[in-house]
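Accompanying notes for the structure given below.
Removed: one protein chain of the complex. Kept in place: all other protein chains.
Order of writing sets the chain letters: A, B and C. Residues in each chain are counted from 1.
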Amino acid sequence: MVIVMKPNASEDSIQHVIHSVQDCGLIAHLSRGKDVTLIGVVGDKHLFMEKNPQLMDGVERVIQVSESYKLANKKFHPDPSIIDVDGVKIGGDHFVILAGPCAVENEPLMYETADVVKKGGAQILRGGAYKPRTSPYSFQGLEEDGLKYLAKAKEKTGLRTISEVTSISAIHAAKGVIDIIQIGARNMQNFELLKAAGRSGIPVLLKRGMAATIDEWLNAAEYIMNEGNPNVILCERGIRTFEPSTRNTLDLSAVCVVKEKSHLPIIVDPSHATGVRSYVAPLAKAAVAAGADGLMIEVHPNPAIALSDGPQSLDPPAFLTLCEELKPLIHLMGRKM
Amino acid sequence: MVIVMKPNASEDSIQHVIHSVQDCGLIAHLSRGKDVTLIGVVGDKHLFMEKNPQLMDGVERVIQVSESYKLANKKFHPDPSIIDVDGVKIGGDHFVILAGPCAVENEPLMYETADVVKKGGAQILRGGAYKPRTSPYSFQGLEEDGLKYLAKAKEKTGLRTISEVTSISAIHAAKGVIDIIQIGARNMQNFELLKAAGRSGIPVLLKRGMAATIDEWLNAAEYIMNEGNPNVILCERGIRTFEPSTRNTLDLSAVCVVKEKSHLPIIVDPSHATGVRSYVAPLAKAAVAAGADGLMIEVHPNPAIALSDGPQSLDPPAFLTLCEELKPLIHLMGRKM
Amino acid sequence: MVIVMKPNASEDSIQHVIHSVQDCGLIAHLSRGKDVTLIGVVGDKHLFMEKNPQLMDGVERVIQVSESYKLANKKFHPDPSIIDVDGVKIGGDHFVILAGPCAVENEPLMYETADVVKKGGAQILRGGAYKPRTSPYSFQGLEEDGLKYLAKAKEKTGLRTISEVTSISAIHAAKGVIDIIQIGARNMQNFELLKAAGRSGIPVLLKRGMAATIDEWLNAAEYIMNEGNPNVILCERGIRTFEPSTRNTLDLSAVCVVKEKSHLPIIVDPSHATGVRSYVAPLAKAAVAAGADGLMIEVHPNPAIALSDGPQSLDPPAFLTLCEELKPLIHLMGRKM
Partner (left out) sequence: MVIVMKPNASEDSIQHVIHSVQDCGLIAHLSRGKDVTLIGVVGDKHLFMEKNPQLMDGVERVIQVSESYKLANKKFHPDPSIIDVDGVKIGGDHFVILAGPCAVENEPLMYETADVVKKGGAQILRGGAYKPRTSPYSFQGLEEDGLKYLAKAKEKTGLRTISEVTSISAIHAAKGVIDIIQIGARNMQNFELLKAAGRSGIPVLLKRGMAATIDEWLNAAEYIMNEGNPNVILCERGIRTFEPSTRNTLDLSAVCVVKEKSHLPIIVDPSHATGVRSYVAPLAKAAVAAGADGLMIEVHPNPAIALSDGPQSLDPPAFLTLCEELKPLIHLMGRKM
């Protein structure tokens, strides 16, 4: 931590800051300049922060130099984490595709999609059972029945399964039924849900919030990991910007940043990021080339009648073509699938 | 709704869209131009939207022209709503100040703050019992004890009370104990929480999400109202932008937009918006001048030892000075307090 | 400046950084911690920065703690600057209103508007002679004729005048003809134009760029001042965000930040910020209450036929009403007009 003193800070105020640092058992290093005086602080700043150093006399600002997340931090865990999802590996040199409809709409559709997803070579079947929707008048999901259909699709195809949870009771319903629970962008800082996901022990796919910095995202992962669940997979799905041509702006540099700051695997969802079907394939390829550990792709047997997010869903032929085109690229990037 | 056809859309595809509209019992109006062909659709578009018109052959895009929220919409409720909080009115020509510490830290501090808040002329005491924090290692709140201290402070001072809820169980704990429950920015699209807040019947202060458009915010209010609870107060608290000088960018035009689109009262929180103590007073005044129905201000008897958000909290003298300065301004704007 | 070393930085790399600092005649202060090592650097960092310390072995990042602008910086010029525009003062306890049409459209319209502007009590007449427009097919302005009409309107009414310049030749044309030249948001980092404006010696109103941080804005002012022209007036006109209800998001906290960081006066343009006529009056009042030194308001005798930005222009009665409503507010804020 660095404390920047105001140009006119008095000697007394400088000494007061230094003593406050020392009172917490920390070491303060003073750098005096003509216009600016700095106090470097090293050690565990927990106690000192409770004194609100920003408010001490003469202090201009306080700059944090270490990250507040520990368990998700690559500094303390340099090797990439590999998450085991009932035998399917995510992270390291593995590459994984999660695919399926935005919402689980009915039983036969789920099985039909599962066959396509498997044929394409994807390992994990997605489908929303609990749907967070902007308007209360939109379709809200089949809830527990949706989870059940996913589980049956797993029985039939061997695909692993993932579905979003929007409440603690949904986590209980998902336990033992599906393989990965997803925390959506809107709930990325729903800390009660994060803690419950952590306690559940189920692998968690944590989507980035629409306006979350990467640091906040890794802190959200920390909430899950801090409850004893190290199985967190990050998912970049676009951030909110001023550009109206796409629903969100896919931030592929997040893949690079996460790879540098954390050991957790990161996958990319080009379907939700863009909201436009024709942009899904080029951005899926871009994500592979950027070094992502996987992709989440929306597929629907008949997007024209999808109850949710049809416009961004691939139909089976488009999905199978994309999978074929991805294979040499995944190989070129040194990944195996 | 307007459907914009592609320049090269075939006659067949145009007719197909028109028939699909008519099949849903709606009326389609065709406007043919040299470069662009438009199809206007009027009536209840619910059924038609399920056909995913964006995906029909020849369709370039679909433009929604009516808002998806109804209960929060001024078009169907032109008079401003006035929310009654145990006798204190919010909305119309009333002006209200909500003030108190970020977090309820302990019992005596709460009473000390309540006295200051009352002395300033504020009507409602705030204090966080359940604290959503970016890092799991920060102070998380006193929970039910916090609510209890608020209730006791009400007994002593007559001030109404407000506290944030972050889970359904917190709503149950708050019921009958405090007067307003707050849904924070991070939970603005935690739809399960919104629905539970709606079912509780307790007045709800709904903060705008950090990256929420005003339309999404009013749709979030709709979730609460749709459960039978019309007592929603909106609170602008800054949005996330690229500017780093303030924690968020306070969007005072939101006050104007909400006044035009909705009948719900809107208050402004300059403390959380800026995160900087010296900016609170000027922006509080700006909010009054912009036409806000109230202010939420952080006050702490001793910000230097506050467990949360000390740097943006006013100390008692600063708060009392601000209250004195606000009074003639509130009066000038034609409001009573 | 603070240099943060990587956790695993070698002793050699730490010594290399320290020696590089010392080689530039600066002093380095070392703070060693368990996880992080900091090197504080004080003195003139100009030479040292050319060594690209970010790239030295073992360096994690370099944090600048002092601002790069000097002439615009309040630290070195604590008293507010008061700009004299042919006898009209901007800054200090003066309050100024600049008003007029977006574009100078023709001669009679300019005089008609000038009468209204004067009647309202504004001191400065605005009118665009060179119009930067998003599309090349929109009206581009009357150029030198526009400046001439402004000058004549000054003769008739005594109002001072302001107009935007978009090229160095426009600055030459403006010299001696109008009182203030405006650099628009799109040209805020057109450094050639800034330097020419600086050399001209004419008072400059510098609008904030749509995506400019306040630091970049003050650095742009520095370009003008560094050429020997201290007469810079800043103008907040909204920044670009994700919110679509207003053309831009008016950032009134910028008024507070500028007042803290700089001695230059700052005025607010609610017309361009919102693009919506009904939001102009409430946000004009908010700007006064936030502590702005003035307002720029679009007025047009007949907005329905305005060639540019009609939808955000006030008609004469609305402008005169606003001026009346502003007066007690300006007075209440301790300003004179």
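Everything below uses one rule, namely that a contact is a pair of C-beta atoms (placed from the backbone, for glycine too) under 8 Å apart; a residue touches a chain by one contact, two chains touch by 3 or more.
Everything quoted here is computed from the prediction, not taken from an experiment.
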Which residue of C:22, C:68, C:106 or C:321 touches the chain not shown here
C:68
Which of C:41, C:110 or C:307 touches the chain that is not shown?
C:307
Could you tell which one of C:113, C:163 or C:187 touches the chain left off the display?
C:187
Check each of A:71, A:185, A:255 or A:295 against the chain that is not shown and name the one that touches it.
A:255
Full-complex touch with the removed chain, picking from B:4, B:318 or B:332, is B:4
Residues on subunit B that touch the omitted chain in the whole complex?
2, 4, 7, 27, 29-38, 40-43, 63, 65-66, 75, 240-242, 244
Missing-chain contacts mapped onto subunit A
211, 213-215, 239, 241-246, 249-257, 260, 273-274, 276, 278-279, 282-283, 285-291, 328-329, 332
To test your reading of the contact rule: which positions on subunit C touch the chain that is missing from view?
46, 50-52, 54-56, 68-69, 132-137, 166-168, 186-187, 189-193, 195, 209-211, 216, 219, 222-223, 226, 240, 277, 303-307, 310-311
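Throughout what follows, only the chains that are shown with their structure count from here on.
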Farthest chain relative to subunit C (centres taken as mean CA coordinates)
A
Separation of subunit A from subunit C, taking each centre as the mean of its C-alpha atoms, in whole Å
38
Using mean CA coordinates as chain centres, what's the gap between subunit A and subunit B in Å?
26
Per-residue overlap in subunit C, given as positions that touch at least 2 other chains:
241-242, 244
